[in-house]
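The other protein chains are all here in position, but one chain of the complex has been omitted.
Read from first to last, the chains carry the letters A, B, C, D, E, F and G; within each, the first residue is number 1.
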Amino acid sequence: MDDGEYAAGHARPVRADLGREGRKGVPEVILADRKRPEDSLAAVRSFLEGRGRAILSRTPESLADRLRSEYVGYRFQGFERSGIVVIKRPDFEDVPRTGGKVGILTAGTSDIAIAEEAQIVAVEMGCDVRAYYDVGVAGIHRLADPLADLRTWPADVIVVAAGMDGALPSVVCGLADVPVIGLPTPIGYGLGGDGVAALMTMLQTCAPGLTVVNIGNGVGAGATAGLIANKVAAARRTAQPDAKAAIREARQ
Amino acid sequence: MDDGEYAAGHARPVRADLGREGRKGVPEVILADRKRPEDSLAAVRSFLEGRGRAILSRTPESLADRLRSEYVGYRFQGFERSGIVVIKRPDFEDVPRTGGKVGILTAGTSDIAIAEEAQIVAVEMGCDVRAYYDVGVAGIHRLADPLADLRTWPADVIVVAAGMDGALPSVVCGLADVPVIGLPTPIGYGLGGDGVAALMTMLQTCAPGLTVVNIGNGVGAGATAGLIANKVAAARRTAQPDAKAAIREARQ
Amino acid sequence: MDDGEYAAGHARPVRADLGREGRKGVPEVILADRKRPEDSLAAVRSFLEGRGRAILSRTPESLADRLRSEYVGYRFQGFERSGIVVIKRPDFEDVPRTGGKVGILTAGTSDIAIAEEAQIVAVEMGCDVRAYYDVGVAGIHRLADPLADLRTWPADVIVVAAGMDGALPSVVCGLADVPVIGLPTPIGYGLGGDGVAALMTMLQTCAPGLTVVNIGNGVGAGATAGLIANKVAAARRTAQPDAKAAIREARQ
Amino acid sequence: MDDGEYAAGHARPVRADLGREGRKGVPEVILADRKRPEDSLAAVRSFLEGRGRAILSRTPESLADRLRSEYVGYRFQGFERSGIVVIKRPDFEDVPRTGGKVGILTAGTSDIAIAEEAQIVAVEMGCDVRAYYDVGVAGIHRLADPLADLRTWPADVIVVAAGMDGALPSVVCGLADVPVIGLPTPIGYGLGGDGVAALMTMLQTCAPGLTVVNIGNGVGAGATAGLIANKVAAARRTAQPDAKAAIREARQ
Amino acid sequence: MDDGEYAAGHARPVRADLGREGRKGVPEVILADRKRPEDSLAAVRSFLEGRGRAILSRTPESLADRLRSEYVGYRFQGFERSGIVVIKRPDFEDVPRTGGKVGILTAGTSDIAIAEEAQIVAVEMGCDVRAYYDVGVAGIHRLADPLADLRTWPADVIVVAAGMDGALPSVVCGLADVPVIGLPTPIGYGLGGDGVAALMTMLQTCAPGLTVVNIGNGVGAGATAGLIANKVAAARRTAQPDAKAAIREARQ
Amino acid sequence: MDDGEYAAGHARPVRADLGREGRKGVPEVILADRKRPEDSLAAVRSFLEGRGRAILSRTPESLADRLRSEYVGYRFQGFERSGIVVIKRPDFEDVPRTGGKVGILTAGTSDIAIAEEAQIVAVEMGCDVRAYYDVGVAGIHRLADPLADLRTWPADVIVVAAGMDGALPSVVCGLADVPVIGLPTPIGYGLGGDGVAALMTMLQTCAPGLTVVNIGNGVGAGATAGLIANKVAAARRTAQPDAKAAIREARQ
Amino acid sequence: MDDGEYAAGHARPVRADLGREGRKGVPEVILADRKRPEDSLAAVRSFLEGRGRAILSRTPESLADRLRSEYVGYRFQGFERSGIVVIKRPDFEDVPRTGGKVGILTAGTSDIAIAEEAQIVAVEMGCDVRAYYDVGVAGIHRLADPLADLRTWPADVIVVAAGMDGALPSVVCGLADVPVIGLPTPIGYGLGGDGVAALMTMLQTCAPGLTVVNIGNGVGAGATAGLIANKVAAARRTAQPDAKAAIREARQ
Partner (left out) sequence: MDDGEYAAGHARPVRADLGREGRKGVPEVILADRKRPEDSLAAVRSFLEGRGRAILSRTPESLADRLRSEYVGYRFQGFERSGIVVIKRPDFEDVPRTGGKVGILTAGTSDIAIAEEAQIVAVEMGCDVRAYYDVGVAGIHRLADPLADLRTWPADVIVVAAGMDGALPSVVCGLADVPVIGLPTPIGYGLGGDGVAALMTMLQTCAPGLTVVNIGNGVGAGATAGLIANKVAAARRTAQPDAKAAIREARQ
């Protein structure tokens, strides 16, 4: 079907918001599964031209293939579980590492697809990420090692992805002393099995320090985690130049 | 307002089901908050006459007072948190102890009212009960002692009452090797705060061996726990008389 | 799409929880319909190596075929209705029969797929199982024979699977004197037709002794039934050796 | 607070629909708990003047008292459980008995308040009513006698009121050969305890011949039952006069 | 995948309830879309052998084709909109016409698929059916003719199928003086568009005499309508033989 | 309890948005039932000082009394059903009549409380309002007169308030040729009885030209109706001056 | 499957409501995705014959192709995003331009499919339409230009389509002084992601002047917007003829 001409109508073309990354320090992510392929391609083109990098989530395989063949010579990364695709113009400068530290945990194997979204967004914001997958909650003893690891690193913030009973974020938040972001996933069965049970149990948490994002919103969890970690890292960095300046002064 | 006469109608009087206790080994409990006081009183009278014992749950204080003053000389027990009332005719024989062992845990203080229902029903079925209240889930270390205690006793079945995030039953079920009954309570706030979040997270559990009852159904949880514990205890007892008989025979 | 390299990320590999079976006496079941085929295959491999047996539920036909051709020489059982697959290493020792007795009933033909999950899990836990399918509730007279059969066996616990109006578990629980596990199935139409009506009516039961699992959770129902039956059977067995020892002693 | 004058507005007074009873053969019932007392009183006055009879449901005690003292010399019937009030002008002719036969069953004691609404509406439509209260479902054997009674009468239609698991109407409908009207009541606890579980299980019935009304709509159930019974009775009556006429003719 | 042998299990074969038709006067309908083809075929075979007629609803085209080629020489009727299939053994005696009169209305074109189920079930119960499709509610004037038609026939009961706003059954019930059965259909969009809005508005009706079945339950609506119409028709018929007998007697 | 001093906190005082009326031509309404009395009083004071008029909705009787005694000499209007209170400073100039025409209909008596909100807001925006209460839907013939009246006036827009089945707005919208605003009220029983059924059926309407506001939002319905009527009236007025100017010109 | 003959049944053919356009000034739209292709084709034929124009929404590509090849020589417009198809008979007179002005805004790219429905319906009602797509809400600064544009035009009414958080309509309604129609779209993720969150936030608006249609009901939003704009435009026009007449009179 082709779009017939429509004289009386008057519709402005689609414009990407290239400015948000500057305002927020969070890269825009193109949600490819809610767009027509041509709309996704237009958005990719606009971002690559404007900012040198385009990130897509939930990319259908056919669209990923098309992008790969269209952007030869560009850096291309494709992640199968999550359908995340990152394309960078050859002259795109690497994201400067901020020193922000983001920990990521998943309760099960099936939660990885969502958690991967958070991981990649945080990395593209310049954070270091340590991810531990399938730590379970039915056998809470498997949680001890990853948590000890994150505590001694130490992580500035932890994202915990869980479907089913969604209990892991509360448990982690009761044991960790950093902010925890609960990321419910649409994994489960029967009543509440589309992630609603997981979301609701996270919202009901008794553990102070836990906030949540919507079911399956790995991009949002990664963005907030990156934002928090980068704020903490910036405070660390900010202090040091002053200190170094003072040191230099003192030396003179 | 008085009931006018109604010639054409034809309504049979209310009859209590005195036989269920015999069939199931579970005492009938009169849910006093869903009945008119006169209906509750009629049911109490019928049970005391027929079986010598009446148990009420969620008894309004005024009804409890009225029962206490009406049944002078009867054994009367009133439990303030749950509103459970147990009345026994002076000649009612003590429930024989079955040897069934029921463990009960609650996540918080507010869950006790519901858990008490389970406790009393199990006791009235002849079980021994050990209850540990307010063991939390935000600080999972507080769970270790009660669980060790129940394992060495050992409990035949454990009831775990929890509101809010409802995570405790799954955690307990991941650590214990007996059947666990999840008892969601209507404690919480916001979305799912009427116990729905707790119920849904229990239904979504990954821990095999967990079944649930409805929100606030402490009576049902206690009845099933008592039934399971008594089946196990009966198997223990049944074997022994045979064995003793065999021993006696062998001795001859 | 292939997974691009991701230098800054750091993700631990997937690990199966081989220890749970030992702790709980319940075999782990791999939910194949929520995993990528390669994740299911990795889990199967891990279980076959570690414990000699792997059980999958809701196995897509293509995965079942692949497993059958990959594990030649292994014992392979595939159940079409439920998609359960059981694979055993040639040297896997048969599960010792515990003497636990599990009864299973379904209301309709369509509930068998779910009930079969419960049946197989209980069998793999060493229980004896008697299953009666399609006993209906609209014509309650068809229930009499199976129930009499289970009473004289006698079953230690009964699982009742029902979709639609979900009334059968309450009816069975009102007639039987053993614990009953209500297993709602996602069979129905219109409002509540995804199993929610069946689940809710089971949660509202007046019959003491009924607990429930989530819609479609045949694995969980079988695991709990197996756990209860095995506890009762263990009590029967435990007593006897002591008795036999006493007999031997008495004989001397 | 008094109603200020409002010049620009223009609102017509409240008018009762006195004609519906003629069109449908079903008396109008004033739902007193959703109206201001003065609106209820106005409606009562209008019906007594227009039709000689007024029926109110869920009448607050204070309103009932006021009506009783206002309409001295009128026939007044008040039903405490349901809050139904029937007032008849001294010259109101008794409703002619139609010969329609309506059976009513309730699952529990608490369902009587709702079932009473159905009973009174059917009686005021000229039907004969037989009501059996508290027949239970947990012990299905208590159902046998009432059902046999209704079958030999025989009832033209049966209303079955049930809260909690709401299973009784399906069970009755599976055993009776007349239309059954399921009347869910707002009795229950936890999830679905406001009558939603009962309503949904009735909607999911496998028993052909069961239709339902909304939770607590005893008036509607009684009206439909009366309508069905009266249609059947009219067919019985209609035939006979013809027959009698034919007989008379034949005799001549 | 083939069903492996399972020694320890013990499952009874599937049995059709051939007796219900006798008890209720309502033919059993095989819901083909919730069964495996082999289960549907087994049920068809069982009904054709036992009763000479099999009725299926929501029959997939492939199954209908298979039935047609398998039962050559049988009377076969297939209805495309609803997927109803009726097969009759060559020696099956035509259903005797009862004289019951069932009116059927649909609000829109899309509701016909569901209404057709009701129509066919009523016809197979021996009723006469008059169906008026797409009478709308947005333009209520289109309703006048069909309604006048049904009133002068006169219909004993009316089934009204409606999706979207579901307003038609209330409107019809406010105008007709026979019982009306509201049949909500899963036609709509957005919030409540799966038939929930239609069902809820029917449950909230102010028009006495309206009862409902679940969304899309055309079979149930037809069965109840048939049951009511047949009861009325039986009363008409029953009276006459007596009358005729009296006439004969009087003549002598 | 008094507010303790809290040094570290820093909270700005409450400010009323006095400017919105100017921007939108819609008066601000103080929702008194969601505020502490002192917050309502502060808002009233602020509006009376800033704009000369304050309008409150759902005013508790005690607050209305306090306002009446506090603002002696002010024009005070109190509406009992809705709890609307309008207070005007003695020097407040009467709202100029715009010539906008708003029709209002309610299905039942109980809907008047909500419809009155719409009526008063429209009047305070300068519109003429004609309201017809209790026109019903079960007897659609009662609708004819009011509708004919509104058509010949003619109304620029119609607000239709309905609870229960919520069918009236669709019916009106199918018959009228002006925009209709559906105003669902929280009147009903059982499932959907809090106005959800009424809202959903309005959202599902097939009648083009119907938009809705939330359950019980009479203020919003009145504001939009007033806005539409005033736009139409302004177009009527606007044209005339031009015309008059042209006339003057033509005369010269 | 072919429709078997069905002697006893009696079903009237499908009739399109050709009169509604005359009554309401709103063209009927055929919802092609809820109909069988043959039903859609029949409706198209009926409209083209009766009124010279047929409009379909959500037209499957195959149906659009079939229409295009069937109606050669007719004017055919197909819109790919929304699946709207407009077919006009060669002799169909162009819709007269009314001068009504409708503004349309969408929050995101994915909302265009729904907004396009509103646009085309309004155009086919003779309105002028200005549409601004993807104005966002996360960066509210992008909203300024379109809004200024609509204010100076000036638009008579604005339709705002939004999925996800659904916040844009409230924001627009707080800034514009014309009626705003909120059009929620089924774009989103997780809880409320099917448009329910967007709908609910619009229903909860504090901005007076906002009414809503159901999720995805672009046709309804366009129809109401067209109705409002045409009423305002008619008032503008109506005045002028009178004025012109007066001018003529004055001139004489």
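Here is the rule we go by: contacts are C-beta pairs under 8 Å (C-beta built on N, C-alpha and C of every residue); 3 or more make two chains touch, one makes a residue touch a chain.
Predicted, not measured: the structure shown is a model, and the values here were computed from it.
Shown chains touched by the hidden chain across the complete assembly: A, B, F, G.
Touch with the chain omitted from the figure is made, among G:26, G:64 or G:198, by G:198.
In the complete assembly, the contact with the undisplayed chain comes from B:119, out of B:119, B:170, B:201 or B:224. The missing chain, though absent from the display, is touched by one residue of G:135, G:171 or G:215; that residue is G:171. When the missing chain is restored to the complex, the residue among A:30, A:64, A:87 or A:210 that touches it is A:210. Only one of the listed residues, F:25, F:78, F:146 or F:184, touches the absent chain: F:184. Hidden from this view is one chain, which touches chain B at 59, 61, 64-65, 76-81, 83, 85-86, 97, 109-110, 119-120, 123, 127-134, 136, 138-139, 142, 146, 187, 189-191, 193.
Mapped onto chain G, the footprint of the missing chain covers residues 108, 136-140, 164-167, 170-171, 173-175, 188-193, 196-198, 200-207.
Interface residues of chain F facing the missing partner chain: 1-6, 8-15, 17, 19-20, 23, 34-36, 39, 43, 184, 186, 195-196, 199, 214-217.
One rule holds for everything that comes next: only the chains that are shown with their structure count from here on.
Counted as hops between touching chains, the shortest connection from chain B to chain F is 2.
Note on A-C: across the candidates B-D, D-E or F-G, the interface recurring with over half of the contact pairs conserved by residue number is B-D. Over half of the residue numbers found at the chain B and chain C interface occur in both copies, marking it as a same-residue contact. Annotation: 38 Å between the Cα-based centres of chain A and chain G. Computed centre separation for the pair chain A/chain B is 47 angstrom, with centres defined by C-alpha atoms.
Residue numbers of chain C whose C-beta contacts span two or more other chains: 20, 23, 136, 138-139, 174-175, 189-191, 193, 196, 199, 203-205, 214, 217.
Interchain contacts give a graph that is no line, ring or star and is not complete, per the touch definition above. By the document's touch criterion, interfaces exist between A-B, A-C, A-G, B-C, B-D, C-D, C-E, D-E, D-F, E-F, E-G, F-G.
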